[in-house]
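Each chain you see keeps its place in the complex, though not every chain is here.
As written, the chains take the letters A and B, and residue 1 is the first residue of each chain.
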Amino acid sequence: MTVRFGVLGAGRIGTVHAGAIASVPGATLQAVADPVADAAETVQAKYGGDIRTIEQIEGAGDIDAVVICTPTDTHADLIERFCRAGKAVFCEKPIDLDVGRVRDCLKVVEQTGGTLMVGFNRRFDPDFKALKAAIDQGRIGTVEMVTLTSRDPGPPPYAYIERSGGIFRDMTIHDFDVARWLLGEEIEAVQAAASVLTDPQIGKLGDYDSVNVILTTSGGKQCTITNSRRATYGYDQRIEVHGSKGAVSAENTHTARIQLADSDGYHRPPLLDFFMTRYTAAYAAEIAAFIDSIASQTAPPTSGRDGLLALVLAEAALRSVREGRVVKVSEITGEETSAPRAAL
Amino acid sequence: MTVRFGVLGAGRIGTVHAGAIASVPGATLQAVADPVADAAETVQAKYGGDIRTIEQIEGAGDIDAVVICTPTDTHADLIERFCRAGKAVFCEKPIDLDVGRVRDCLKVVEQTGGTLMVGFNRRFDPDFKALKAAIDQGRIGTVEMVTLTSRDPGPPPYAYIERSGGIFRDMTIHDFDVARWLLGEEIEAVQAAASVLTDPQIGKLGDYDSVNVILTTSGGKQCTITNSRRATYGYDQRIEVHGSKGAVSAENTHTARIQLADSDGYHRPPLLDFFMTRYTAAYAAEIAAFIDSIASQTAPPTSGRDGLLALVLAEAALRSVREGRVVKVSEITGEETSAPRAAL
């Protein structure tokens, strides 16, 4: 079986996904849609497929699955439309910046019996997968404490920050998902500190650039997350997991595996400094996993619920900063619905 | 000038300090006191000096300085007595487990014009000093975020835990001091999470074995501290400091600088697993710094105030855990006195 794909949005990440689809066995790039004709044509020239509108893809009989790479505020609508149209849907995170809207969207997914995978690329990084495998093999015993470090080489454009929902929803959201993946126990409480240290303009936009978060699970496991919008030495992406029998960590990726020694000491090159370069293999593996899940008719490895829960943690972190206290996850989930937690 | 020393308490750490005194130029070990005759004799046999009582040392004309290595609950009294007796005093941390008692003790030190150095050995570790020097040389620009990791190979005896004042006052206190040393700005707010993950008996004793702390300064700088009473791979002691221009970190100390490669991969030996082995050089440098400060009649590098402020942070962390909120340092300092913060 070959999965026939439509890619919605031919920007940076849409191009990456189109390339992955074109190169992975078991998939073909059938169509690409983008209001910017140039963008769509560039993808077509590189990887083939037709140029169509979103409506044409929606109604097409020759499309099995779509990859949504459009702006965030269109995600939830498109997920709903394409689930209703019977296409399997891969959507870049986040589903929406609003927890209520996400929950409504997931209801539609559920009602239509649709397939939705949310793009948390880090779970597919080869090094992080090797770390997770070591944990799953019992190499460190029971997981107890997790330390996540994510530092961006620099801030995104101000215009992006304004629409991003803030650092917790835009940047930390990846770490929230990784924390859930590694802790193996749902998170119960969140506390956070947030400052503006790298660029006062970020503060003027109502956002932060430097945050620390402590997550606690019902069993007392703890996870700390450190985020900064600045790292002069590259894109700093580290994981450290401590368990009852030992610890496992994933190290950064330098631009080259060389070392220079001179009278000033020993020198290694900086880190890869762009998320798409750092996570090239992860993006390809992510799409391959989506195709596998369609072909094998199994649930995708990262679900809509994963997308929702990462957003809930972001919301809780923001409230913790504002109110100077530990925020229970149930406070956020309870706002939207009185249903028990399993309803998430 | 030779500084003539009396060592009070001939236990583990007293022996270390006696050895340092005996080997450092500019100092002599004049006397050692310990209610356990065997202990005092062992020190004497190794490093010389008389065996005397604390009272004899207090009244002795041939003693310029003392090193207090007795149980914690005697520290404040002995500091006061020996300041009154006109001896320079080096005291192992903590001065006392109670903030009020510490403050009273420091008043006596001040009134007597005495010299007091509190033993925060980590500031004297050669690697940590090199890290601090890199910061002071401006290599990373303005300090903004600090990450401290301290994991003990295993818990102390239960009897010790019962008297220790809890993990924040006993173990994290070192990290609180290091945080203050590195942030270069007083800490304003503390939040913490604490769990019992390694041994339920620790919980029964009312203590925790796994904690994470976030400290925030008035300028928004942040520091995270991770502590655990278990590390199968040795005594885990790491510092990472991020600034506006870069970052500097201090790495762990392995038992040997060798690496084995075989079909399972690459292997390095575990870390030094005992604080006295890990910090041998630091203990010697600490005593040398005390001697220098006496000889040069300058203030010791770690003061009574440093001892007090680390304890205040421990108190704040404990309260944060109990009340599930950010605790201002001023809440702790304000409890004991209405004096402005400078009074600390």
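Side notes on the structure shown:
By our rule, a contact is a pair of C-beta atoms (placed from the backbone, for glycine too) under 8 Å apart; a residue touches a chain by one contact, two chains touch by 3 or more.
Note that the coordinates shown come from a computational prediction; the quantities given were computed from them, not determined experimentally.
Counting all copies of the one sequence in the full complex of this file gives 4, of which 2 are shown in place.
In this section, only the chains that are shown with their structure count from here on.
Look at where the CA atoms of subunit A average out and do the same for subunit B: the two points lie 42 Å apart.
On the subunit B side of its complex with subunit A, the touching residues are 144-145, 147, 149, 151, 189, 191-193, 195-198, 210-212, 214, 216, 220-222, 224, 226, 228, 230-233, 242, 244-247, 324-326.
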